[in-house]
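Below you will find the structure I want to go over with you.
A protein chain is absent from this complex, but the other protein chains hold their places.
In order of appearance the chains are A and B, and numbering begins at 1 in each one.
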Amino acid sequence: MNTGEPFSPSKALMILPVLILLGLFFGSVIYLFSNAFTAGDGFSMKYFQQIIDRPDYIVVFIRTIIASVIVALLAVILSYPIALLLWRADKWRNMLLIIVLVPWLVSLVVRTYGWIVLLGTKGFINSMLIWIGVIEDPLSLMFNDLGVIIGLTHVLIPFAVISILSSLLQIENNLEEASRVLGAGPVQTFRYIVLPLSLPGAFTALIVIYLACIGAIVTPILLGGLSQKFVGSQIYQEVMYAFNMNKAAAWSICLLALSFLSLVILKKIERRVLRGQE
Amino acid sequence: MTNIRANSVSQIDDGTPSAQGSITIENVSKSYGETEVLSNVSLSIGSGSFVTLLGPSGCGKTTLLRLIAGFIEPSRGQISIDGQNVNGIPTQKRPIGMVFQNLALFPHFTVYENIAYGLKLRQISSKEIEFRVGQFIELVGLQGLGERRIAQLSGGQKQRVALARSLVLEPSILLLDEPLSALDLQLRKQLQFSLKDIQKVLKTTFVFVTHDQEEATLMSDQVVVMSAGEVQQIGSPQSIYERPETLFVSKFIGEVNELAGTVRTIKGDMLEIDTAIGLISLPKSTAHGLVAVEGAPCVVCLRPEKLMTLPTGSSAAAGRISFDGVVEDRLALGPMIRNTVRCKNLKLISLTMTGNDANSLHTGDHCSVQFDAENVQLFSPLTGDLALAFGERE
Partner (left out) sequence: MPRMNRSLKLLGIILLCALPAPIFIVIGASFNGGAYIQFPPESVSLRWYLEAFADPRWLDAFLTSFWMAAVTAIITTAVSFLTAYYVLRYAPRIASMLEIAIFSPLFFPHAAMGVALVALIAELGLLGRAPGIILAHLIVVLPFSYRPIYISLRSIDPDLMRAANVLGASEWRALKDIILPMCRSGILTSLLFSGIISFDEVTVTMFLIGPEITTLPVQIFTFIQDRASPVLAAISTISVIVTFLAVLILERVAGLAFFVQRDSSA
């Protein structure tokens, strides 16, 4: 529907609600900046100084970035077989899609709680291994980076599946047949036709997942604990325990800058890889 | 693509005249569950010929093409290419090329990359690839467009890329699945001739699927008329038009006047048929697939151009059958005039050349309708295809 009727001021009231919501959102961002750059009454870089001066904080950033890159790559790679399965499963696709969608939409805390039940010292995996007799003392699967990476990857795979699947579904019907007529076997057809054409979806997933990871709070806190801090858990601590809103704001600005920078770099890589497509 | 230079092609053909490319289909059937989409089809396609599979949607022509391509395997029967059974041989190992209805060009490749793809898979040196792709880009008239993206091409240009992409591999057989159906009429006409020209030069076997009888007639050496999963008739366009073997073929190829009738008497070699416009005497030789028994229902078919509309009183030549009628309508179609004539309660169509006798007739005039008995086709209504009763299912 796109009738392009002439502008009418009274009808413009229809977008007032959305403008209010967006105004509040952008207003909150401005607030964030003013909180981060204000100490006492004037402009100050005090809070940023506090962050930069602490080497352990830099470690937090680096840990967050590395873990996020690993999670994003892992999630996309592990999603491919699932997305291909759903793509091929014509009749069953809807049912299988529910299996993907429900874990995606179930609350983050519940899914993370599932991993606590699985990975905890007295959790499912350890109890089972001890019961079978493989190990005597529980393995520490949680409260470390491994736990966070497992948790985040699992939490974000459904999104990657959906994103890759939507790209796959856009591939025109006969392209694979055409490739076969031209002499390509199944592997070559996947390599030259299916994979390149699904990359836009894979890249969307990679970017969104990476950004979700660096801004994640719940999973790092619950599976990483408060000793293995991520940027998200650091911010949470600043707000909930230290009640230092200004410093939390400064952390947030750093996080924003990091995501913006990452976005620019990822988009550049995306453009290079997808060069010429579309 | 319109001006193919024979010399550029002879270089390509260099040393390997494509004497291959024959297809034999023996008693092939294909069913999906309970539904049989092809039943017992036998067909032999000679090397270097242009064969059209013609029929309404759902007649099985595309299924047959996909069987030859190897996308699907026959439920029964055998398909051979160049005398070799290809049942179970995957598509990529068959000596075929294919142009798809939706063209199936790779959107992430350029024109050049699309055409080069098959050559790259065959691990041909990049120099050789460059040379051959260049030749075929020229052959189909896409000079200077090699670096374009598919999305930047017009419909006709895409068509040419699809053709070049298949032909560059020099397949002995090219399968074409209604490749022109998405184009507008003018472009379509132009490409029909180009395709025919290219086929003549390359001597590749073309198997062309269409539901458009005019396209089939125009392009092919041989037409295979199909209906409801069965082959109705195989023959040259002319023989199929002039000597249809079933009521279905007669109605599907070109326009036809149809008169329902009953065999009244059989006298030696002559049949007397009772029809709505009167009694018609026909030689037995006009009957196809009709068991001539007295009282048997039949259909009398007559092409409009074989039906003459003349002013009343015109004497009928010896052996000519003549009835009285009234001109109801006259339509000038350029070289032809299309007369609608009412005979008793039936409307008949007759086509006459502009400038002939009938020209003096006007709407409302009484006239004489005449035809030669030998131009009549007589069918049993039972051999007619039910599908046709509902019109062409597009």
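Operating definition for what follows: contacts are C-beta pairs under 8 Å (C-beta built on N, C-alpha and C of every residue); 3 or more make two chains touch, one makes a residue touch a chain.
Computed from a predicted structure; not experimentally measured.
One chain is not depicted; across the entire complex it touches A. Although one chain is not drawn, the whole complex shows that of A:51, A:69 or A:108 it is A:108 that touches it. Residue in contact with the omitted chain (choice from A:47, A:61 or A:236): A:236.
Chain A meets the missing chain through residues 1-8, 11-12, 14-15, 17-18, 21-22, 24-25, 27-29, 31-32, 35, 78-79, 81-82, 84-86, 88, 90, 94, 96-103, 105-118, 120, 122-124, 127-128, 131, 154, 157-158, 162, 165-167, 169-170, 176-177, 180, 186, 189, 201, 208, 211-212, 214-218, 221-222, 231-232, 235-236, 239-240, 245, 248-249, 251-253, 255-256, 259, 263.
As a convention for this text, only the chains that are shown with their structure count from here on.
Here the spacing of chain A and chain B, counted between their Cα centres, is 56 Å. Every residue of chain A that touches chain B in the complex is listed here, in rising order: 172-175, 177-185, 188, 192-193, 196-197, 276-278.
For chain B in complex with chain A, the residues that touch the partner chain are 69, 71, 90-92, 96-98, 100-102, 104-108, 110, 117-118, 121-122, 149, 151, 165-166, 169.
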